[in-house]
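Okay, so here's the structure we're looking at.
Every protein chain except one is present and positioned as in the full complex.
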Amino acid sequence: MKYFLKLGLILLIISVVASGILAYINSITKPLIEENERREKEEARMDVLPEAVTFDSLTVFNKETVYTAKDDSGNIVGYTFIACKYGYSSNVKTMVGLKPDLSINNVKIISQSETPGLGANCIKPEFQAEFADKTENELKVDKDGGDIISLTGATITTRTIANSIKEGLNELKNIILTEEEVTE
Amino acid sequence: MKLTQEFTKGFIKENPVFVMALGLCPTLAVTTSVENAIGMGLAATFVLLFSNIFISLIKKIIPDKIRIPSYIVVIASFVTIVDMVMNAYFPAIHKNLGLFIPLIVVNCIILGRAEAFANKNTVIRSIVDGLGMGLGFTLALIVIGGIREILGVGQFLGHNVLPVSYKPVIVAILAPGAFLVMGVLMGLMNMKKTK
Partner (left out) sequence: MEFVGKIFTLAVTAIFVQNFVLSRFLGLCPYIGVSKKLDSALGMGMAVIFVMTMASTFTWLIQTYLLIPLDLKYLQTIAFILTIASLVQLVEMIIQKTAPALYKALGVFLPLITTNCAVLGVAILNINEEFNFIESVLNGFFAGLGFTLVLLLMAGIRERLDKADVPKSMKGMPIAMVVAGCMALAFLGFSGLKI
């Protein structure tokens, strides 16, 4: 019995020391990781709405903040939100920049782990440019009769991105429109 | 065995991937590009080196009965450290390797070296062994990653190396390509050995 207590004690000491060290390293790296994530999103917002200077939070969608973007004189230049849907093998998150008339200004894929060489090509700027100027009803891939050209061998990924943006737009357009009426 | 031999044995003669067939999961999963291969290789080398040092230091205090659980705690701690540090300083690579960073814990190379080497040898030897095996693992990953990236995308480390007219064999970077490249490479290693 005493022997087993000793064994348990040694294991306990090792675990406690290990957790202590990890807690310390976590306290150093956690702010850095959060800062990275925040900066990444901020850069993505600037990318999809380059004219914008300030971003004010509007509402929450997909657990992420939806922003109203304004230029330096305070005019609304658009909105940003993050669309998210499960694609072929991962959740694909897209930062979407909307013009004031709710057509798309630009999009940027901010997180995905789709098949390398196929679905993962969605991060290429040429592909993301396909979505520019589209309105809610034009968000259809070529296979479904729309004019967004699918990635080679990755229709599922393309469709996922188009649908995720469409769903987001559908959900958010009323909120954005009522918000505009209030401010005007 | 001389220290230099201890260091170089992991490269070819006892290469953990090609000869001992250890750590197959990360080897096949992350080698879609050379960049990922290097990231994974170095992360595993770090864990291997430090767990080897640590285990050879504490081997006398640990009773035999709780050897394995203690090793697992030590290894898991270093893996978590690597995970956190990579996430903070190299977020892009961390994102690519994803699930396979925490899975270094169950990489048989690391527990294997702890049990077969660090457990019985001095600290210095364990350091040399950890570094050698880790670099051997990295080397294997780079070879596989290189072949797959060149065949599948026509690039090496993100630079075009094949003429534009080359049409990439996409299957090389998909799952089946990993198995096929690995099988052929293992066969070549066998051929060299039996000669």
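Letters are used for the chains, namely A and B, taken in the order the chains are written, and counting of residues starts over at 1 for each.
The rule is simple: contacts are C-beta pairs under 8 Å (C-beta built on N, C-alpha and C of every residue); 3 or more make two chains touch, one makes a residue touch a chain.
Only a predicted model underlies this, so the values are computations on that prediction, with no experimental measurement involved.
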{"item": "Absent-chain contact - pick from B:Thr80, B:Asn96 or B:Asn121", "value": "B:Thr80"}
{"item": "Full-complex contact with the absent chain, from B:Ile12, B:Ile38, B:Ile58 or B:Cys108", "value": "B:Cys108"}
{"item": "Which of B:Ile12, B:Ile72, B:Leu131 or B:Leu157 contacts the chain that the document leaves out", "value": "B:Ile72"}
{"item": "Those residues of chain A which, in the complete complex, touch the missing chain", "value": "15, 18-19, 22-23, 26, 30, 88-89, 91, 156"}
{"item": "Footprint left on chain B by the chain that the document does not show", "value": "21-22, 24-26, 28-29, 68-69, 72-73, 76-77, 79-80, 83-84, 99, 102-103, 105-108, 111, 171, 174-180, 182-184, 186-188, 190-191, 194"}
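The rule is simple: only the chains that are shown with their structure count from here on.
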{"item": "Between chain B and chain A, distance of the C-alpha-averaged centres to the nearest whole Å", "value": "32"}
{"item": "Footprint of chain A on chain B - complex, ascending", "value": "32-33, 61-63, 65-66, 69-70, 73-74, 76-77, 80-81, 84-85, 87-89, 91, 95-96, 98, 152-153, 168, 170, 173-174"}
{"item": "In the complex with chain B, residue positions of chain A that touch it", "value": "6-7, 10-11, 14-15, 18, 21-22, 25-26, 28-30, 32-33, 36, 40, 111, 113, 115-118, 153"}
